[in-house]
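Heads up, one of the protein chains got dropped from this complex, but the rest are sitting where they should.
For chain A:
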Amino acid sequence: MRYIDLSAITQEHVRGCWEVESRMVNPGSQQNLFADVRIIEIKPDHYRSVNGKERRGLWQVVREEELIYNPQLKFFIEGNEVGNAIITRLRVDEAGQSELYKLTLYFHTGLELTLQKNSPLPI
């Protein structure tokens, strides 16, 4: 088990097809578009979220280090920001021949998602 330093996380780290491993939803976050999402696929030029129906949009890794140390992952649909989350952790576990990655996102509404993928990073 190892953690990737938050300061070293780049856009390439968050790319891939992530499944939601766990979620923490509070009353304020129930309206969040990502509250009941099952899969978030992050490709270089867009993202796709699946929770019964699909949504597509753009995404961006942003750093505002003068305000907060953690990188932020922002989601947009038709120019509107529909989600903003800080990355609180990116953990790598050995799983036989491959590696299991766990990405924890905390949205400003209080929603917390832990995403996981079982494949090597594309970097």
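Note that a residue touches a chain if its C-beta (ideal position, glycine included) is under 8 Å from a C-beta of that chain, and two chains touch if they have at least 3 such contacts; residues count from 1.
We take it that contacts and distances are computed from a predicted model.
The subunit not displayed here is recorded in UniProt as "histidine kinase", chosen from "Acyl-CoA dehydrogenase family protein", "Energy-coupling factor transporter transmembrane protein EcfT", "CU044_5270 family protein" or "histidine kinase". Touching the chain that is not shown, out of A:Ile9, A:Val37, A:Ile86 or A:Leu103: A:Ile86 (per the contact rule at the top).
For chain A, the residues touching the chain absent from view are 64, 67-70, 84, 86, 88-89, 106, 108, 110.
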